[in-house]
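Apart from one protein chain that is not included, each protein chain of the complex appears where it belongs.
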Amino acid sequence: MKLRSAALASALIVALGTAAAQAPVVNKAITETEVLAAQRAWGDALVAISTAHERQGAVAARRLAGEVIDGAYGYQFGPVLFKPTLTEAPQTFRTTRAGALAYFVGGDPSFPKDTGFALKGWRKVDVNNAAIFIAGDVATSMGNVSITDKDGKVTTVDKTWKFLKDDSGKLRIVVHHSSLPYRAN
Amino acid sequence: MKLRSAALASALIVALGTAAAQAPVVNKAITETEVLAAQRAWGDALVAISTAHERQGAVAARRLAGEVIDGAYGYQFGPVLFKPTLTEAPQTFRTTRAGALAYFVGGDPSFPKDTGFALKGWRKVDVNNAAIFIAGDVATSMGNVSITDKDGKVTTVDKTWKFLKDDSGKLRIVVHHSSLPYRAN
Amino acid sequence: MKLRSAALASALIVALGTAAAQAPVVNKAITETEVLAAQRAWGDALVAISTAHERQGAVAARRLAGEVIDGAYGYQFGPVLFKPTLTEAPQTFRTTRAGALAYFVGGDPSFPKDTGFALKGWRKVDVNNAAIFIAGDVATSMGNVSITDKDGKVTTVDKTWKFLKDDSGKLRIVVHHSSLPYRAN
Partner (left out) sequence: MKLRSAALASALIVALGTAAAQAPVVNKAITETEVLAAQRAWGDALVAISTAHERQGAVAARRLAGEVIDGAYGYQFGPVLFKPTLTEAPQTFRTTRAGALAYFVGGDPSFPKDTGFALKGWRKVDVNNAAIFIAGDVATSMGNVSITDKDGKVTTVDKTWKFLKDDSGKLRIVVHHSSLPYRAN
């Protein structure tokens, strides 16, 4: 079957054994396990970009960031609803891939305030979900994400991610709202 | 909390224990287990209507059939895409609750050919799925359903069911296409 | 048909006229128009709570806020992923109805820092979406929401809303992440 990859088949089809009532299942719904794995993958990618920057330089970090965006976000569907932690008006929302890349690694004159969030020496990412909402082929998580840098300093943000399961069975971020915690004066 | 029932909460929320990363989950996606249970419930209901008819008479059977339709189908959303096994043009499709009730228990002058499919002494229903397709908050099964009557005679049909998970977490039939197997002359 | 309300029917069924190929349609997908209307309804409700507070007092404002939460949010499904603009750890996320009500009108000793966000004399709400993502029976918007108070002072926040269409055809907020804009020092 030309169109069907083994990887896709193994991702989507749950073989159910031998009894008469058991049938192959195509399941495009998202599970909590998949959400948690996609969150971990985002954290691992952030650390990997920081590490690539330190060890291999800016070009390698930029290349890796592009691969992360293409692999983990849903810009191929159109605009992604991405509000990064540290962006300012009038460039608060990064609905294009170029805007996301500029945020992560900087160096884009079209986004002059971006200094490269992913280049800040991150070492560890911890996710503490407040709740997860799964409805159909999308799932949203909300909670705190704590990011530790090479000096042990921890930055905690409030973060919402919405994941869509694509045709290959991969979760992609289609909404990402990150904000610094509010502090009353 | 006025709107929130304990039953709904227990159906939809998966408590995840004690570790820091565990969060409450609202999950409106359908699982294979839920599909199989809804299929069994349909079979049990068919047998129950037959049994009520024999033991308690036509009025009881009609009342039960109405409850089954209200509980297991999705007529409250609008038309249900229901093509029963034995209906004929121009009343092939039973998109209204009245048409479904007439099919199951007959006795409706608006549907003069209906003699009451659920009243035919059914004793047992077996489902043999060919495949199940879950996408989001709906799931479709296709396969054979074999129905045994009180004399041991088995009728096997080709059947497609599409289930929608409603706001209370209950699966409802929104598509039901049943047909006698094709036999070449 | 006992279960079927005229309101639901009119909301969900699109009558398609008279030609042979036209059929009734049940449509649970969300449209952009419905998203924009739900956003406006949220803004109108915020102003209405402020107005009720000024004209009718705290009891009326609290009662109205409860009605707004019950009508516009999805707490009946379980936890709502709600991160209001001005909440602080450890009560940042208001996944319960009680937490939402406390945020809007204050007066709940369980949420001692809440002073009632909806009581601050709001007069006008403007929504400026950066993008909208509709996938299935849910839709997410992201953008700026500007709220004007009785003195003409405008507060602009970055806001993400995810709406779910419930069984009656009504959009309900199941995710709400609001944050003050980041300002570099």
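Order of writing sets the labels: A, B and C. Residues in every chain begin at 1.
The working rule: a residue touches a chain if its C-beta (ideal position, glycine included) is under 8 Å from a C-beta of that chain, and two chains touch if they have at least 3 such contacts.
Remember, it's a predicted structure, so these values are computed and weren't measured experimentally.
Q: Of the chains that are displayed, which are in contact with the missing one across the whole complex?
A: When the full complex is considered, the omitted chain touches A, B, C.
Q: Check the options B:L81, B:A102, B:V145 or B:L171 and report the residue that touches the missing chain.
A: B:L81
Q: In the complete assembly, which of C:A131, C:I147 or C:I173 touches the absent chain?
A: The single option touching the absent chain is C:A131.
Q: Which of C:P24, C:G107, C:G121 or C:P181 sits in contact with the chain that's absent?
A: Once the missing chain is taken into account, the touching residue is C:P24.
Q: List the residues of chain B that touch the chain left out of this view.
A: Per the touch rule, chain B residues meeting the hidden chain are 79-83, 85-89, 92-93, 95, 113, 130-133, 135-138, 140-144, 158, 160, 162, 164, 174-175, 177, 179-184.
Q: What chain A residues would touch the chain not displayed?
A: Against the left-out chain, chain A lists 1-5, 8-9, 12-13, 24, 26, 28, 70, 75-79, 95-98, 136-137, 164, 166-167, 174.
Q: Go through chain C and note every residue touching the omitted chain.
A: Residues 14, 16, 20-32, 36, 126-137, 141, 143 of chain C touch the chain that is not shown.
Here is the rule we use: only the chains that are shown with their structure count from here on.
Q: Draw the chains as dots and join the ones that touch; what shape do you get: line, ring, star, complete or other?
A: The chain contacts form a complete graph, every chain touching every other.
Q: If you average all the Cα positions, which chain's own average lands nearest?
A: Taking the mean of all protein C-alpha atoms as reference, the closest chain is C.
Q: Please work out the Cα centroid separation of chain A and chain C, and write it as a whole number of Å.
A: That gives a centre separation of 26 Å.
Q: Could you state the distance in Å from the CA-based centre of chain A to that of chain B?
A: 39
Q: Where in chain A do residues touch two or more of the other chains?
A: 130-133, 135-137, 141, 143
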